[in-house]
Structure formats: C-alpha cells, structure tokens
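All protein chains but one are shown at their positions in the complex.
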Amino acid sequence: MSRDKVFIAFQTNEDSRPIVEAILEDNPEATVDEQPAMVKILAPGRLVVKRSTIEDKIGRDFVLQSIHINLISLAGNITEDEDEFVLAWHQA
Amino acid sequence: MATISIGEYKFPPADRIENYGGDINIYVCWEHHLLIPCPAAYRLPPDIALIDFLEQMFRPDHNHHPEYAKIDYATLVWTLDGKPWAPRLDASLRENGVTHMSYLSFRAPGLDGVNGDGV
Partner (left out) sequence: MAEKKLGLKEKYQLMTRGLDWETTYQPMDKVFPYDKYEGIKIKDWDKWEDPFRLTMDAYWKYQAEKERKLYAILDSFSQNNGQLNISDARYLTALKIWMQGITPAEYNSHRGFCMVGRQFRGAGARVACQMQALDELRHAQTQIHAFSHYNKHFGGFHQAMHMRDRAWYLSIPKSFFEDAMTAGPFEFVTSISFAFEYVLTNLLFMPFVSGAAYNGDMATTTFGFSAQSDESRHMTLGLEVVKFVLEQHEDNVPIMQRYIDKWFWRGYRLLALVGVMMDYMLPRKVMSWAEAWGIYWEENGTALFNDLARYGIKPPKYHEIATAEKNHITHQAWAVFYTACPATGFHAWLPQEYELDWLSEKYGSTFDRYYRPRFAEFARIEREGGRFYTNRLPLVCQTCQVPDFFTEVDNPMKQSIRQYEWQGMKYNFCSDGCRDIFAHEPEKFCQAYIPPQQIYQGNAGGARTLPEYAAWLKCEFGKDSGEYYTSEDYARWKAMHGGNDTTPSSAAA
C-alpha cells in the first residue's frame, strides 16, 4: 500500500465534530489540519470512517451516506458500504 | 493530427485577413519593461512606415512609461516572429516583412527598466 497521503475534509460544525472524532479514533496515524471553517484529516495510504464508531459518539443510528452533507473534499479511491467508508491509494 | 469529429469539420479561421478590410493585426512588445505587462495588439495598414507606426501609434500608448522618452529608435534591437530582424525605419511594415499576426519585439540598449529592474 502506498504511503502517499489520502485526506477528507468537512465543514467545521457540530454535525461533523463526532465524525472527525470517530475518524481520529479509528485511524491512529491520522492528523488534523484545522483551517478557517474547515477541518481536514490526512492519513498515510488509507483512512477509514466507521459507522459504529460515529454511532457510539452520537448515541443514535447514523446513515454513513449522510456524511455528504458536510463533506468538503477528499483524495483517494473510495470504497463504501453501510458500515465503512474507506479512502486509499493502491499503488505501492 | 486532426480534430476528431462526428462529420466533416472545416471552418474558416476567425481572424483571417479578409476580416480586416485591408489592414493587418500585429503584436508589439517593448522588452524588459514590465510596467506594461503584455505585448500590445494593433490593427493597422501594412503600408504604414515602421517609424510612423512607432511615432503615431506606439508612442501615444507607451509614453506614460518613464523611460519611453529616452528611446532612440535608430538603436533598437528587433526580432520578428522570434527571429533576429533588422528593419528599415522608413520602409513600410510590408516591405520589412511584417505579415498578418506577426509578433514584433524590441530592446532599447541601455534601457533596462526603471532602476534597471525590468520595470
């Protein structure tokens, strides 16, 4: 797997805060870059967003596709199902 | 190569000389004086003498540059369409080999912009 960085960025707000916290918990190598009105999370090679971790944070059901509402941008190949949203570069 | 198309693809150039009523379109650049950032475009008759073009058209557009007054036309070092060029000032653009869409540029030796900064 490539170590080139993937990233995902969200609007800074209360909807995205638990999502960001969940991502940081699930991706120990991830780092945060806070810009005005925007929070960007970078990780080497791969980053996963897990529905279950977000649900633990917010205490209710969460539909993973609803991350679209506050999403600003991303880089990497996407694989998505009901439980996980994965960003990754494939090339070694 | 050619444009890939779904049928015959043949259109006349938008800037063909026929659209200029006997005039031509040329571009002129005074190098190393970037207070004027872009080469300037002119529509003019090809029979105008180079010196008349410089005095009657180019000077009024450029003499607000603080160095323009110091230019000595006789010493200018020219290129025409990227190649060294030694035009006669009293000959017409046509006689000097300038054609439609030509790019003329010159340097004035000793003038390198305000404070020598290319400005």
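Going by the order they are written in, the chains are A and B; count residues from 1 in each one.
Convention: contacts are C-beta pairs under 8 Å (C-beta built on N, C-alpha and C of every residue); 3 or more make two chains touch, one makes a residue touch a chain.
Because the structure is a prediction, the values reported are computed rather than measured.
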Answer key for B:Ile4, B:Ala69 or B:Ala86 versus the chain not shown reads B:Ile4
Tell me which stretches of subunit B touch the chain missing from the display.
1-6, 9-17, 19-20, 23, 25, 27, 29, 31-32, 34-43, 60-62, 64, 66, 81-82, 99-103, 105, 113-115, 117-119
If the missing chain were put back, which residues of subunit A would it touch?
2, 4-7, 9, 11, 35-38, 40, 65-66, 68-82, 89-91
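Operating definition for what follows: only the chains that are shown with their structure count from here on.
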Measure off the straight-line distance from the CA centroid of subunit A to the CA centroid of subunit B, and report it in whole Å.
55
